[in-house]
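Here it is, the structure, as structure tokens.
A protein chain is absent from this complex, but the other protein chains hold their places.
And now, subunit A:
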Amino acid sequence: MFQIYCPYCEELREEEEFHPKGEAHIARPLDPEACSDEEWGDYLFFRDNPRGVHHELWVHAVGCRKFFNITRHTVSYEILETYRMGEQPTITAESVSGDLAGRESAATARQEGVRA
């Protein structure tokens, strides 16, 4: 179970108070009518879905009910930071150190177990 730090409540709370809402920082096109089918489809449906550092939108559904962002690792599930709407992440896939990559391979080895 995650312990998630809500950047508005400024407290650690249990995962069940929150709902994940998918990838963060997807800006709605300013003029949807001017979008091509390609651009509109990309906006609606296509996602990065990375194996690694992921920025995602969450809502503190049964708390303050505010939306905020989490940077989380999708293999180790480690929460790297939480930040308010409108802010930019300080930790990104490019900025993470080899230390994190090491922890990822350890997590992968644990979950995938023996090889054939």
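Methods note: a residue touches a chain if its C-beta (ideal position, glycine included) is under 8 Å from a C-beta of that chain, and two chains touch if they have at least 3 such contacts; residues count from 1.
Quick note on the criterion: contacts and distances are computed from a predicted model.
Of the candidates "Aromatic oxygenase", "NADH-quinone oxidoreductase subunit K", "Sarcosine oxidase subunit beta" or "ABC transporter substrate-binding protein", the chain left out of this view carries the UniProt protein name "Sarcosine oxidase subunit beta". From the set A:E10, A:E38 or A:E94, the residue in touch with the chain omitted from the display is A:E38, counting the whole complex.
For subunit A, the residues touching the absent chain in the complete assembly are 1-2, 15-16, 19-20, 22-23, 37-38, 40-42, 44-51, 54, 56, 72, 74-77, 107, 111-112, 115-116.
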